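First the structure, which I've put down as structure tokens, then a few questions once you've had a look.
Note that one protein chain of the assembly has been removed; the remaining protein chains are unaltered in position.
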Amino acid sequence: MKTLKAGIEQAWLPIILVLVWWIASEWWWHSTTDPKKVFLPPLSQIWGAFVTEAASGNLAANTFASLRNILLGLLVAVVVGVAVGTAVGSSRAARMLLNPYLQFARSVPQVALVPIIIGAFGLTWLPKIWAIAIACVWPILLNTVDGIRAIDPAVQDMTKAYQFTRPLKLVRVTLPAALPQIMAGIRVSLGIAVVVMVVSEIYGSTEGIGYFINYEKGLYRGPETWMATLVVGLIGYLLSLAFLLVEKTTLRWYHESAQ
Amino acid sequence: MAIVDTAPAQREKADTRLIVKDLGKTYVTGKDAHEIFRGVELDVEPGSIVSVVGPSGVGKTTLLRCLAGLLPATTGTISVGGRMVTGPVPEMGVVFQDYSRSLLPWMHSRENVALPLESKGVRKAERNRIAEEALAAVGLEGAGHKYPWQMSGGMQQRVAIARAIAYQADILLMDEPFASVDAQTRFDLEDLALDLRRRLGVSIVLVTHDIDEAVYLADQVVVLSGKPASVVDLVEVDLGTERDQLTTKSLPAFTEARSRVLRQIRR
Partner (left out) sequence: MLIDSARPATKAVRVPTPETPWYRTRAGLLLGRVAVGVFLVLLWWLADALDVLPDTLLPSPLSVANAFVTLTTEPDFWFAMLQTVSNALIALALALVVGIPIGLVLGLLPKAERATRFLLDLGRSFPVIALLPVMILLLGVSSQMEILVIFLAVLWPVLLQTIYGSRRLDPVVRDTARVYRFTLPIRFLKVLLPAASPFIMTGIRVAGSLSILVAMAVELLAWTPGLGSDMGRALVDERPEIALGYFFWAGVLGIALNALLQFLEDKILVWNARADQGATNA
């Protein structure tokens, strides 16, 4: 009963807004004579476009391509970011010397690399994965450095006093201790990955949901363009939701001990 | 970093005598030098308990960290069982003051206790067995599945002690181990220390600022005082190995030792 109540409390406003949108957009569409109304289609037409494209398998294929790029790009970013971040974080010298460069790397417009990379390597999916990986590595790397740096000196003392071997210390102590920060970094990178994916597919691609949006825009098909845009939003939301679940499970100890 | 003499000796009780000669520590930052302590001499026989007392900030923790091998001493030597020691050794287990921060929150207590053994290369079944025994020895039988943050301060400290025992340490170095728990728990933990000495034959070097505790537990009380700190007195406590909180603390020998220590610290 409690979860039902919580569910309703969270769902009523969005549902009402969707209904209002549906009705208002329908009414506006049928009453206005603005020729540009094609580009602001009622929700009913957007839904119709969704049904059509989903049935034809078009939507699924493009969504899959985009998801594949995001996940592979993130994977590379995580592996490189955690590895390099651990190395840098463990050495005070490295941290202090490299800091200004890392901060600068984080401030450059990562999306600007997309045209450079695509221009040099073409429209296929592999360059997009590199673009996503390069953009996403910085938050993960910097957060890993912070996480490693923040390891309690009492823990460091303990591993030294009990003569922990290096591999054991890394796997059983260092990485788990830094995991909360690392996960926070991955969370940020997730958002960046979605953005870079969209940019790379609008700029130059032959597949993907971003490409789909642009393609439909090129054909001046309002409902389809809007539909694909909303699908991208949904993808972004579902990915962050999925990540939240992963975070909750792996960091259960962290959340429960922080009381 | 470990034992200088590489003769692999069997773990005999005679081999675990801790001898400290002329130990000193000076911190150098730039051009300034701060001498923390100098000329510390200790002789901890196997199975004996030595308390180190002194005013706050005198350098007791620094001394303990040097003994544990976490801090290099500037002068002097440390030897265990006749072998010179320059870093952490398997014979010494450390129980830190910040017990809650030295336990890993992503592992339950049995895993925490067994972890140093994993580093030693002990196989899993054996590790768990030893860990369970160590937990039982400190009175935490059956609590192995609990996480540190699910336990009280006193229980967490017991886990830290169990970890040192499981490590098969012959010498326990304890840094104000009972300072952050309430009085009743402190008495229980003090008796636990005595119990461990009696049952397992471990030696203990215990740093504390509580004079009652120092005298109650020790065979020898080392009084550290001054700036730079040095050993101003070595009080032999002759109260036997069977002690308890009520009777022992009302013995005249206890009061005498206590007054002497207090006088030395105050000087």
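We call the chains A and B, going by the order they appear; numbering starts again at 1 in every chain.
In this text, a residue touches a chain if its C-beta (ideal position, glycine included) is under 8 Å from a C-beta of that chain, and two chains touch if they have at least 3 such contacts.
On a predicted model such as this, the values are computed, not experimentally measured, just so you know.
Asks: Looking at A:23, A:83 or A:116, which makes contact with the chain not pictured?
Replies: A:116
Asks: For the chain left off this view, which of A:67, A:151, A:168 or A:195 is in contact with it?
Replies: Considering the complete complex, A:195 is the one touching the chain left out.
Asks: List the subunit A residues touching the unshown chain?
Replies: 6, 9-14, 17, 36, 39-40, 92-93, 96-98, 100-101, 103-104, 107-117, 119-121, 191, 194-195, 197-199, 202-203, 210, 213-214, 216-217, 220, 222, 225-226, 229, 232-233, 236-237, 239-241
Note that in this section only the chains that are shown with their structure count from here on.
Asks: Take the average of all CA coordinates in subunit A, do the same for subunit B, and state the distance between these two points in whole angstrom.
Replies: That gives a centre separation of 50 Å.
Asks: Which of the residues in subunit A come into contact with subunit B in the complex?
Replies: Within the complex, subunit A touches subunit B at residues 152, 154-155, 157-158, 160-165, 168-169, 172-173, 176-177, 179, 253-254, 256-257, 259.
Asks: Residues of subunit B touching subunit A in their complex?
Replies: 2, 65, 68-70, 88-90, 92-94, 96, 98, 101-102, 104-106, 115-116, 118-120, 147-149, 163, 167
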